[in-house]
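Only one protein chain is missing from this complex, and each of the others stays in its spot.
All chains are identified by letter, namely A, B and C, in their written order; residue positions are counted from 1 within each chain.
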Amino acid sequence: MWLTSKIKQVLMVIKPGVVTLNYPFEKRPVPENFRGAPYWDHEKCIGCGGCANHCPARTILVRDICQEIRVMVYDGSRCTYCGRCADVCPENAITMTDRYELATDDRQDLNESMELFMLTCQRCGRCYDMENVNMIDRMDLQGYRYDNIEARAFIRKTTDRFDPEMLKKTAEYKRPSKIGE
Amino acid sequence: MNSLEKVLKTLQDKFGASITGHASPLPTRLFINIKAEKVREISNEVVALGGRYLVGIGHDNIARDGNIGMIHTFGFDKDNFIVHLNAAVPGSNPVMPSITPDIPGAGWSEREYQDLLGMKFEGHPKPKRLVVADDWPADIFPMRKEVPYNMVPPAAEDVAYQLDECPEGCSIIPVGPFHTALHEPEHFAVYVDGETIKGCDYRGFMTHRGIEKLCESQVSYNEVPFIAERICGICGSVHATAYSQAVEMAGGIPVPKRAEYIRSLLLEIERLHSHLLWLGVAGHLIGFDTVFMQSWRVREQIMWLSERITGNRKTYGMVIVGGVRRDITPEIGEDILKVCAKVEEEVKIIHKSITGDTALHKRTKGVGYLSKEEAVKWSLVGPVARARGIDIDVRRDHPYAAYSELQFNVPVVDTCDVWGTLVVRLLEIYESISLIRQIIAKMPKGEILTELSEEIPPLKHGISVVEAPRGESVHFVITGEENRPDRWRVRAPTYPNLQAIPAMLLNDQFADFPIIVGSIDPCFSCTDRVEVVNITSGRKRVMSKSEIEFISRGNM
Amino acid sequence: MFENLSKKLFGKSLWLYHCNTGACNGCDIEILNVLTPYYDVERFGMKLVASPRHADVMLLSGAVTRPTLPLVKKAYDALPNPKLVFGVGSCATGGGCWFDSYNVTGGAAGVVPVNYFIPGCPPRPEAIIYAVALALGLVDKQVAPVELKQMEFPIDVYERNKAWEERNTIYQLIQD
Partner (left out) sequence: MDIVYIVVNIIIFLAFAPLFEGIVRKLTAKVQSRQGPPVIQPYYDLIKLLGKENFIVGNWVFKLAPLMSFAAILSVICFVPLGYTANFLTQYADVITIIYLLTMGGVSILLGALSSRNTFAMMGASREMVTMIMVEPVLAMTFFVGAVKVKSLGIDATIFSVMNTGYSWAVLLMMVLYLMALQAFVGKQPFDIAEAEQEILEGPFIEYSGPNYALFKYSMMLKQMFYASLFVMVFVPFLYTGVYALDIAIQLCEIALVYVVIALVGATNPRLRIDQAVKYYAVLIVLALSAVGLSVYGI
């Protein structure tokens, strides 16, 4: 009884045999809709901040330097690769690539910052109308965004909560009236 | 008059005065508002009527009506309905009678809210700190609404665990935070006399990450499933499904049939890979590495399969409020069936080679014995209970998702020991594979995500129960404004099973400690709490393994 | 006497010591997965050992929660000297979804000197082996910080940007 199960256990390995993949030297193909590192196509991105609102790990931070410039910082070190930003992006600017070999010795390598030129229209969030009309997602109307990028902190609500003296510092920024000024 | 009204009637005519109102939004839910003083007698009455204690939820309502609510929930398995006893105490002095003396299962919900909400429970046998760290200031209660979610008080220096008195004649073995047998940081102080275990004390909550507070203040409805999935690395989509079902029940959101079938498919795939994982870890814990390697080799097929379906090996990220994110196309269906057939035949080989192995029987039969009555007293759930002859399974008792339309039988064994849990889990693997085949055959057409036309109404209560691979997982949600849940409570299956560990460990060899703790397949990151059994509660400084190393390095 | 010879062979026999400081045990299962037949890291001579005393590499998974902070420091001291620390998973790299919660100290970087980070939630076993190969120098790094600028200002930019850059501190901070 004991011996028969021992022999079965040894023979259990004969059929599959040694199955070790020779990984670092030949790589196994990645399935096609795999959720690896997100890729920002900054031509398509309109800076609507939809991804920032819907990132569970709150890794995408948005800051408006002035009406024309919006800086978006993606803090890759905390990203959990859930693919939510790729779903929610109205312009499909974010796609989940199949890159998973992201090992690095310096955390800053995973960061990505994008500086967008915003048309001088009133960014009251109307430009963010999602195709899939899920009410919950559209309820996040964001006004003039001011996340605290230094502390990687994501400020939850709109204009009424960001700190006034930062607003004052950018107040005296002179809008460009005409070329060559 | 089904039993729900019967329970309501018996409670009303016995405690008419102290019941201030009742509601039944669904045929399977009954909310009863009671006065806080009478909570003990009423809950004893409900348990006498056949209720099983599920979970206790404390929520901070000070902003609205100035008091803190405490909800005790009881499940009636035979006739599939859940009773809530809503009690409320004024926020200024939140004192309430405790129900733990008669219902041991409630001990921790109450201790948890002593730490998190500052409530006091008179008559609680062991009102010690449970959730927050030892060096957490005593007057800050994190779950109160006015406390910000990211407030980190300064760390006091090396504060030791407050553990219990060691029974006389025993030495303490600190199974420290970084022990290879338990893959998670928690500290068992095992009281051993020679090789036999006399008692066990536990200091947990090292993986408490304040998820409930985070999801009440920082993220909106549709992000919480992605955080819920990361509560536990093995049964991720169980938590996401349970949360979504709770919100859908509270907000009255209809879920398309196809989405329910896809959710059940994901839950069954997760059960497959979780049971195979446990089989491997159990083999590893008793030193039988061949079973560990072979069962994890078989499990790898399922991980690759779920990677092809959902895009990630383990955190599937498919379930959101109102449905599912990705569809199951027909060719994915064949892929699933092919992989299931291969896995089933490989598991058969492993099963045949294990059942006859007397060496394995020596290490698992009669180990971690807990009789059926004690298992009922500790209200065990999942395979641990089914191995002790208790016939409970949430998929059959409280059907959710697509389980009401599927046929499956629940394997129950009555050997009451670790071998029983192994046999139950192996049989459940075959059950899951047959369930997956049924789901793929019967999956209806239709879209997979509902369009939410209007906002989710605030202040609605919702509870949902899901059969996780380890047992019954309970999620409770109170909906709130600003597109965010007002309160979200998670009770994982390891919560009651961990309570029975000290009872299972008594008079066993210390060599069996890993396999007994492993037999309930503990997921400490889900729960992180076990009741303390020992007699007196005294101050005793016990060092963890790392601390002993620190001191033993000569710098006393 | 054996210093240099052992340095040369250090890469050929790394012994791993696994510390879970508050992770959801997704990464711990992937660390165990690395030992199983398909990935079998033992062919590089790596073995999971039970005591920090015998270990060379400390695999730290999980955003270091408040109670585990002093214990991780002590476990780190218990490792004999030529040692490496690998932060496995997004929780160890940056703190994960709950990096700023009240009971989490946000990532392993501040607690122990981490040599290599392996992002991913959970990272695939191949990603862990890739990080080890990176540490051994078999492969090179595939990630680098990305700075994108959608388009230049349409008007004369040179002095405008100078005024603008020194006015806001964003550029210095990203360089930190």
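The rule we apply is simple: contacts are C-beta pairs under 8 Å (C-beta built on N, C-alpha and C of every residue); 3 or more make two chains touch, one makes a residue touch a chain.
In this text the structure is predicted, and so the values were computed from the model without any measurement.
Across the whole complex, the hidden chain's contacts among the shown chains comprise A, B, C.
Residue in contact with the omitted chain (choice from B:K14, B:K338, B:K362 or B:K442): B:K362. Contact with the undisplayed chain is limited, among C:P37, C:G87 or C:G106, to C:P37. Interface residues of chain C with the unshown chain, by the touch rule above, are 1-7, 9-10, 12-13, 15, 36-37, 40, 42-43, 45, 49-51, 53-54, 56, 80-82. For chain B, the residues in touch with the chain missing from this view are 171-174, 179-181, 195, 283-290, 293-294, 297, 359-360, 362-363, 509-514, 545, 548-549, 552-554. Within the entire complex, the positions of chain A that touch the omitted partner chain are 6, 9-10, 13, 16-20.
Note that only the chains that are shown with their structure count from here on.
In whole angstrom, the spacing between the mean C-alpha positions of chain A and chain C is 20.
Chain geometry summary: the mean Cα position of chain B and that of chain C are 30 Å apart. Those residues of chain B in touch with two or more other chains are numbered 150, 226-227, 230, 297, 312, 315. Each of the following residues of chain A touches two or more other chains: 19, 56, 58, 80-82, 153.
Every residue of chain A that touches chain C in the complex is listed here, in rising order: 18-21, 23-24, 27-28, 37, 40, 42-43, 45, 56-59, 63, 65, 68-69, 71, 73, 75-82, 99-105, 107-117, 149-150, 152-153, 169-170, 173, 176, 178-181.
Residues 150, 217-224, 226-227, 230, 290, 294, 297, 304, 307-308, 311-312, 315, 317, 321-322, 325-326, 349-350, 352-359, 449, 451-456, 483 of chain B are the ones that touch chain A when the two sit in their complex.
Every residue of chain B that touches chain C in the complex is listed here, in rising order: 132-136, 142, 147, 149-152, 155, 158, 176-178, 180, 183-185, 205-211, 213-214, 226-227, 230-234, 236, 277, 280-281, 292-293, 296-297, 300, 303, 312-315, 523-525, 544, 546-547, 549-550, 553.
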